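A protein chain is absent from this complex, but the other protein chains hold their places.
To keep things simple, chains are lettered A, B and C as they appear, and every chain counts its residues starting from 1.
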Amino acid sequence: MAELTYRQAVAAALAQEMARDDRVVLLGEDVASGGVFKTTGGLRERFGADRVRNTPISEQAIAGAAMGAAMAGLRPVAEIMFSDFYATCWDQVANEIAKVRYMTGGQVSLPLVLRGANGSGGLGFGSQHGQSVENWAMTVPGLKIASPAGPAEAFGLLAAAIRDDDPVMVFEHKALYGRKEEIGDGEQVVPLGQARTVRAGRDVTLVGLSITVGTCLAAAQELAAEGIEAEVIDLRTLVPLDAATVLASVARTGRLVVVEENPGQLGWGASVAAIAAQEAFGSLTAPVTRVSGGNVPLPVAASLEAEVDVSVARVAGAVRGVLGASRPLSSTG
Amino acid sequence: MAELTYRQAVAAALAQEMARDDRVVLLGEDVASGGVFKTTGGLRERFGADRVRNTPISEQAIAGAAMGAAMAGLRPVAEIMFSDFYATCWDQVANEIAKVRYMTGGQVSLPLVLRGANGSGGLGFGSQHGQSVENWAMTVPGLKIASPAGPAEAFGLLAAAIRDDDPVMVFEHKALYGRKEEIGDGEQVVPLGQARTVRAGRDVTLVGLSITVGTCLAAAQELAAEGIEAEVIDLRTLVPLDAATVLASVARTGRLVVVEENPGQLGWGASVAAIAAQEAFGSLTAPVTRVSGGNVPLPVAASLEAEVDVSVARVAGAVRGVLGASRPLSSTG
Amino acid sequence: MDVADDLELFEQMCFLRHFEERADVLYRRGLIHGPVHLGLGHEAVAVGAASVLRPDDYSLGTYRGHAHALARGAPADAVLAELLGREGGICGGKGGSMHITSVEHGYYGSYAIVGAHLPIACGLAWAALIRRTEQVTVCFFGDGATNIGAFHEAVNLAAVWRLPVVFVCENNWYMEYTPIGEVIPVALPAADRAAAYGLDRIVVDGNDVAAVRQVVGDAVRAARDGQGPSLVEAQTYRLKGHSAADGGAYRPAEEVARWRERDPLLRTRAVLAAAGTAPEKLDEIEARIKSGLAELAQQILARPAPDPAGAWTDVWSDGSWQWRN
Partner (left out) sequence: MDVADDLELFEQMCFLRHFEERADVLYRRGLIHGPVHLGLGHEAVAVGAASVLRPDDYSLGTYRGHAHALARGAPADAVLAELLGREGGICGGKGGSMHITSVEHGYYGSYAIVGAHLPIACGLAWAALIRRTEQVTVCFFGDGATNIGAFHEAVNLAAVWRLPVVFVCENNWYMEYTPIGEVIPVALPAADRAAAYGLDRIVVDGNDVAAVRQVVGDAVRAARDGQGPSLVEAQTYRLKGHSAADGGAYRPAEEVARWRERDPLLRTRAVLAAAGTAPEKLDEIEARIKSGLAELAQQILARPAPDPAGAWTDVWSDGSWQWRN
């Protein structure tokens, strides 16, 4: 057992996989210097300049080079420093990487990982450095999407992503990099596509991803004091989506609150909510409820940021609302 | 009254607005030559080289130039030939255009329009030229989104978009360009944010956008023969979204089927379905149902394309399913 | 292929020419679903470049890519089946004309977003560099592609990393309907940009297969020897429209006429004639190829369309498409 920060867990996962498979190579801006978020520290020294490459500020070249190298059989891990910068290589991600296997009739596979810092988390990064970009990716079939909620997941999901033969985007949360957790010895791998029930509860199902898992847990504790038992599910990956775990929970609780950090206009929570409204309709006893970030670009001043970011209070309030709005169980179809 | 094709309606709207306001300027690849989809024919000749500009193949420069010109008070209309190419200027669209007004505290406005050919429609354009890109845009607050279902809307929504003081993306459907419709004389403007009920019905609400409005209507006709009366709503714009019209309809019908051309993983239909599941829960008598394109990149061969594209049969089938799955009305909360 | 005599090159160009002519006919008969972009007139670039590559070298092209796939050895029947949307298509019907790919022959794909494949070419070349396999990557693109950001980022990265990649710009002087001269501030789209990446200014007559063989051959050798990337501008002309749906009316008649005289096939015919090959022999070769392709088209048209089930394969490496349980 060792206590690692989220950022150390990322570096450890990279080291574990690079040691295990010499086809694993890293590229990105300043990665050889350890990276702006210190997630690649020591790797250049340990694995050499061939396998840990600094790039120019050329996100299209970074993503494209990762794709080409993957087609040739390497297993590249490309760092896109802030996930907002995927916008500068979106064609490579959405139109090339996501589609080339399909449009060539399966002639190529892309065992590659795109990773970087995502989300707001109240750090004052603002609208061009604080978005929840996993939602852009989820509109595009062909990309697997993982977003770890803590150090153990940061380690295990990244390892699984590197071992996966398909393109996986790992959205690390910049506000979690300093978070610490005990991590077991030996190889760490968390399979993609398996949600984790982090708290059991009978009254309502709270679904979170990445930083909102902690928000849901904190809300659940607050609600427990009021005798409300919330079940909290950490999705871990959006693609593959473990809808079964969510649906099974809703079948028990009859109530669903989905908690996203992104603006509500269109985010992964809408997809999860729609699945429940279609496939768990019979067991729903209350309106399917979404709690999401304010539908505005992210402001910087702390007072404004707090106003739009998802909070424990807003989640707890939504749960109280859902319980209030509930239809007597007898009337469910 | 004159009968116009959808593409002629686009050209007519551009001409109407350019004649009305000399701040309206056009830029894009081959627009001076009339455009690849013949939507800008005759405009260079009529309005001159200053106002109708061919560009290099530089989508970032096109979108950025439109943004800068709008900040300076012009009202640019930029053509991005196929909406899939927004991927090559996504940073300009999602990170700059959508956010600059907000992040400057309202110091600038962006009266600009981004328009181009969108969607599949069974034309064999494949995965890099046939996507429903409105969904990428809807994940980003700050962009208005229109998608006309016929010539009259193509005319009126584009005119409204040009007159709007905010950035508006108009997604024209490439499979509708040849569609004809009678259009009244005089100025044509269709306000943004107002859905249109194209068919009244008591049993189920079908919500479509752009090409799927026609799919919904055809399905409604087929179902009418079985005594099922479907209400069909054409959203026209995703942002602003006229949720009220959808919710009012669902309050009457108790049933909702949302029909999107895009893959189902994450599309605008999820947002509409989630809103209904939260705000119309009490009146829902059946599972909220989504019909969407196959969750794969778009294939080219006609037999494969037909397999994944949304069809009248699939919509009609979904409606029958919804009616079968309905809870007796008595039990609605 | 390492050596190639002029006759062999002629036969290959002839094959590409008549493959495209056949595709054009089939398109106009409404037998091809989706857009088709023909490489008519560009044959010498595809054939000349392919002739200096090792079977394990990588190449990539654009939506105008039939010729590049065939030149590497992609089976004509599978390519044609892909165009016609019949069983046995080289991409299983999922790619169509714009995405012809034959990894088995080192042709890593046709890309339909202008400029997008240049960064991808860097990745293939990077893999070869890391593995020290001496494989070279050749990436074909158009004059219009030199104005898009991906071109800049890719050529720059290739130069900084000294990647074994040869970027070949097929300058046919038009980006769709717009003359390239209207949208570049220099005379030559690729050659006049080379210095910005510390690369030599290389121009070749793209309608002269021997010249292409020579110039691209030198660049490929340099890349193989670890001397880094090259940017080659091959000047050519498309004999028909941008796509099979375009008549190309925007091009001055005398310009078209001038270039028709420089048709790469006529050029090679002249060379062969000068070397003593009887024109009749060349006519006979051309006739055989032409009829062979007409026949092939008939055979493929007799095939059924791909099984719709194929739409649900090849999203993920395990063959499945599901995104949720």
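Following the convention adopted for this analysis, a residue touches a chain if its C-beta (ideal position, glycine included) is under 8 Å from a C-beta of that chain, and two chains touch if they have at least 3 such contacts.
Note that the structure is a prediction, hence the values are computed from the model and not measured.
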Residue among A:Tyr6, A:Phe85 or A:Phe281 that touches the chain left out of view: A:Phe85
Chain not shown: contacting residue from C:Arg22, C:Arg193, C:Lys240 or C:Arg324: C:Arg193
Chain not shown: contacting residue from B:Gly28, B:Gly41, B:Gly126 or B:Gly142: B:Gly142
Touching the absent chain when the full complex is considered, from A:Ala15, A:Ala224, A:Ala251 or A:Val300: A:Val300
Contact residue for the chain not shown (choose from B:Ala15, B:Ala61 or B:Ala306): B:Ala61
Touching residue (missing chain; options A:Gln128, A:Ser147 or A:Thr237): A:Gln128
Touch residues of chain A, complete complex, unshown partner: 29-30, 33, 36, 54-60, 84-85, 87-88, 123-129, 265, 294-297, 299-308
Touch list for chain C against the chain that is not drawn: 147-153, 156, 159-160, 182-186, 192-193, 195-199
Missing-chain contacts mapped onto chain B: 25, 50-51, 53, 55-56, 58-74, 76, 91-92, 95-96, 100-109, 111, 141-142, 165-166, 193, 239-244, 275
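Here is the rule we go by: only the chains that are shown with their structure count from here on.
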Which of B-C and A-C has more C-beta contact pairs: A-C
Far-end chain from chain C, centres as C-alpha averages: A
Between chain A and chain B, centroid-to-centroid distance (C-alpha), Å: 29
Rounded Å distance between chain B and chain C, as computed from the means of their C-alpha atoms: 36
Residue numbers of chain C (touch at least two other chains): 89, 93-95, 99, 111, 113, 116, 149-150, 315, 321-323
Two or more partner chains touched - positions in chain B: 84-85, 87-88, 126-128, 265, 295-297, 299
